[in-house]
Structures are given as structure tokens and as C-alpha cells.
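Below you will find the structure I want to go over with you.
And now, chain A:
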Amino acid sequence: MADVLLSDAEKTFILHGIQDNLREDGRGCDDYRHMEIETDVVSNTSGSARLRLANTDVLVGVKAELGVPEPIKPNQGRLEFFVDCSANATPEFEGRGGEVLATEISTILSRAYDNPNALDLKSLSVIPGSQCWILYVDILLLECGGNLFDAASIAVKAALFSTKIPNVSVLKGDEGQMELEISDDPYDVKQLDISSCPCLVTLSKIGYFHVVDASQKEEACCLARVIMGITQTGLVTALKKEGSGSLDPESVFDMMETGKKVGEILGKNLTAVLKEEAALGKKRKLVGFLR
Partner candidate 1 sequence: MAKSVVCIPGQKLCRLSEENCNGNGTYVRNGYVYSSLAGYLCTQTVNDKVLVEVRSAKDQNIVPSVGAIVTAKITNVNPRFCKCLIQNVGQTQLREPFRGMIRKEDVRATEKDKVEMYNCFRPGDIIVAKVLSLGDAHSYILTTAENELGVVLATSDAGYTMVPISWCEMQCPHSLMKEQRKVAKVQQQYIEYADNKT
Partner candidate 2 sequence: MPIDTRRITGPETSQTPYSFCKEPEKKALLDENQERWDGRSHDQMRPTFLRAGVISQAKGSAYIELNKTKVICAVYGPREITRREEFSMKGQLTCEFKFATFSCQLRRQHQPDNQEKDLSIQLLEALEPAVCLHKFPKAQVNVYATVLENDGSALAAAITCASVALAYAGIEMYDLVLSASLRLAGDIVLLDPSENEEFKPQMDLQVNNGSLTVGYMPSLNQISALTSSGECQLDVLTKAIKLCIENCQKVYPVIQHCLMKSKNLEE
């Protein structure tokens, strides 16, 4: 990951601040940074969202394409996550530089979404066994300012919220074969129910305490973190310890407790904000980039 260089004195400063529940940017240990989110920012996608979390900038595009379902689950569509660590974020990502990070983000996301309740994949089936919708979720990291996992997952959830899949009617052809008729009316679409989609919450262990939404500097002080996928009802859909350090069992339980608490609030607030934005309808003013 794009690393910042910190001296020992700076690290101690951050550490002491966290002990007193006051972080270098004035937040408490369980606070997120200021977040800006906007959906439908890229016109060529089925759904898209852009999230800016302080310095972290993530753009997510969802494209719905018709394809063949996996033989093992013939009556379901599927989700595919791809993460692109753009060299815009840091030159270290050039070439294959960001590959490890990209795989890490996409695997934890697919794991968090990999349960039957996260998203109704059955509704993505068109003709069981032969045609289904495949949602390609592409995550583009534009700027790294710490806490990429959470940012990516929030943006993914928002993008899925805004995803519009054209309605398809299946007609019997002359010779008994199936024919698909895809509606080109932009309003004849179906939307996904994202109420049980998880958000990732990363808890970084710094000293004897843990923080949510670590900034880049705080990430440099942290040896071990726990990444959790939390739905807004407080269910844990994925759990992973990350980093080169190890953790005391008690502190893991503490971290999970915090993660659940924070994740629930985060999920609820996100849904509320997205609904509010959608309610604006056409009156919504597009902000987009740098406008």
C-alpha cells in the first residue's frame, strides 16, 4: 500500500492521542471521517457511485451483462468484483504493483457478499440454466488516503443501490427456442434490494486501543487489523485478521463489538442518505468531480 514515512516520535504522538480518545485529526476512536457520496456519476454504466472519504477517493461502476450461469447454481445470477489500483493514486501501483492489494480487496468483498442473503441473486436469473445477469462491479481507486477497504465497500453498496437492470421478457421462438427481448425504456427497469448488503468495517489496533477508519498515518502505526463485513442488522458476513501482527483474544472480541456497533450505524446512515438522494429524482444537482 502507499506508505507514508513516519518517525518514531510521530508514531508515539499518534499512539498517545489514541489513548486519550483524541486522534490526530480531532476525531474520537469510533468516528468516521467526513464522507461524500454520489451515485449515477458515469453514464455508460448500469449503476455507479463515487465516494470521497477525506483523502480516499473511490469510483465504482456496475455493468450488468447477460451470461451463462455457473452450472452449480443454474438459477442464480452472480456478482464479480474487480479492483483496479490506478497508478493515479500512487506510482507504486504502476504495472503489477497494486495487484496484491487489489486481490485482497476483491476477495474480502466477494466473501462478504458470498452468502445467500446479501443480495437476491435469484432475481438476476433470466432463463434458469442458460441465461442470467452477471453484475461486474469494478472498483477504481483514484486516491489513497487510508481505509480503502471500508471506502470500497461503501461505494460498492451505493453503486448497487443505483444499479438499474433492464427488464427482460422471454419469448418462445418459432422453433421452440427461447428469445430474449430486452426493454430499452430507461424507466422499465428493476432495482436491487440492498438492505442486507454488508459494509466492511476495518478496525486497526494501535497500541492497546483500536480505531475505525484509520488514516494513512494511523495505518502506518498499526500492525494488525480486523476487517468485518457487517449488515445494517448487525450480522457479521465476513471476518478477517489482516497484517503482520497478532492479537489478544480479548481485544479481538472488543474490536468485533465495536465493529458491529459502528457497522450497523454506518449501514443505516448510508441507506438513509441514498434514499434521500434518490427521492430528489430529477431535481438532483449533479456534483461530479471537482465541480
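The candidates were selected such that all candidates are chains of the complex that A comes from, given by their letters.
Keep in mind that, in the parts below, a residue touches a chain if its C-beta (ideal position, glycine included) is under 8 Å from a C-beta of that chain, and two chains touch if they have at least 3 such contacts; residues count from 1.
Keep in mind that what you see is a predicted model, and the values were worked out from it rather than measured.
Participant: Hey, among 1 or 2, which one's touching chain A in this complex?
Facilitator: Candidate in contact with chain A: 2, the rest do not touch it.
Participant: Where on chain A is candidate 2 touching in the complex?
Facilitator: 71-73, 76, 100, 103-104, 106-107, 111, 114-118, 224, 226, 231, 234-249, 252-253, 256-257, 260
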